[in-house]
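So the structure is just underneath, and the comments pick up after that.
Heads up, one of the protein chains got dropped from this complex, but the rest are sitting where they should.
Then we have chain A:
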Amino acid sequence: MTEVSVNAVSRDYEPTFGDYVALLKPRVMSLVVFTALAGLLVAPGGLHPFEGFTAILFIALGAGASGALNMWYDADIDAVMRRTAKRPVPSGRVEPGEALAIGVALSGISVVMLALATNLFAAGLLAFTIFFYAVIYTMWLKRWTPQNIVIGGAAGAFPPMIGWAAVTGGVSIESALMFALIFMWTPPHFWALALFMKSDYDDAGVPMLTVTHGRPATRRHILAYTVLLAPVGVWLALTPVGGPVTLIVAVALNAWFLKGAVDIWRRDEAAAEADNYKTEKAFFRFSLYYLFAHFGALMIDAALRTWGGL
């Protein structure tokens, strides 16, 4: 756990501001900002623009705080994995205690500020999300079950729901579908990564599906979750927050995503190694665009309803 054998960095090293920013996982935050903004913009009613800005800012900060807590707790396995070894804590640039302190402090600030800017329900949902990611996923599920990604994906799925709650003060079928879209998208996204980041999870002893059930089973799981994901995207497009743009995007992207999942399912390891996991890498890259395009389409339809008279 926190008994970290960090890669040696000179004791004279002073962490830069950038090291602290890296603790907050800025790339994950950008996805959180985008999906939370979509939830906030498509929700019926409205906030003052500055309240909306503040809400997004502190939802993102809450996500960053949970990232810092994750880096504090996972420093030992991050140090083993090539993809994460350069993170501030395993590389020795930031002390584990500092990461914990920053994570706890920013969690408190973000929840209190979201409550002041919007409402208690949204703030409670943010607090639960941080708890879910830092405790349920990081401390419990990640090292315990190969379903870690499936259940842990809920943490990443909450931001649009929080954005929606910031405006409406509650939940609805639309916000639940936005949650479901990210929730169902997470397993194929991460399992594709696990297929081509071959030895990382094995080395770290994280019970990824590829480690516990093997690669053919992982390929089947990717296909199964992608099949379950497709109707969620289309259903969301047919709700009042959807529209023609969302529907076109949902149909096109899901057809493409399904094709990618079928391609992955039909391949074996020999074929994958022969072309250096080309199909898996392409599927992973596409999965990032998939989510951005879906939520982008929702925002375009919301804008069309507001200004286009649709």
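We adopt the following convention: a contact is a pair of C-beta atoms (placed from the backbone, for glycine too) under 8 Å apart; a residue touches a chain by one contact, two chains touch by 3 or more; residues count from 1.
Definition applied: contacts and distances are computed from a predicted model.
Its UniProt record calls the unshown chain "Cytochrome C oxidase assembly protein", which is the correct pick from "Septum site-determining protein MinD", "Iron complex transport system ATP-binding protein", "Aspartate carbamoyltransferase" or "Cytochrome C oxidase assembly protein".
Within the full complex, the residue among A:116, A:228, A:274 or A:288 touching the omitted chain is A:116. Of A:16, A:30 or A:306, it is A:16 that touches the chain left out of the display. Touch with the chain that is not drawn comes from one residue among A:57, A:217 or A:258, which is A:57.
For chain A, the residues in touch with the chain missing from this view are 12, 14-18, 20, 48, 50-51, 54, 57, 113, 116-117.
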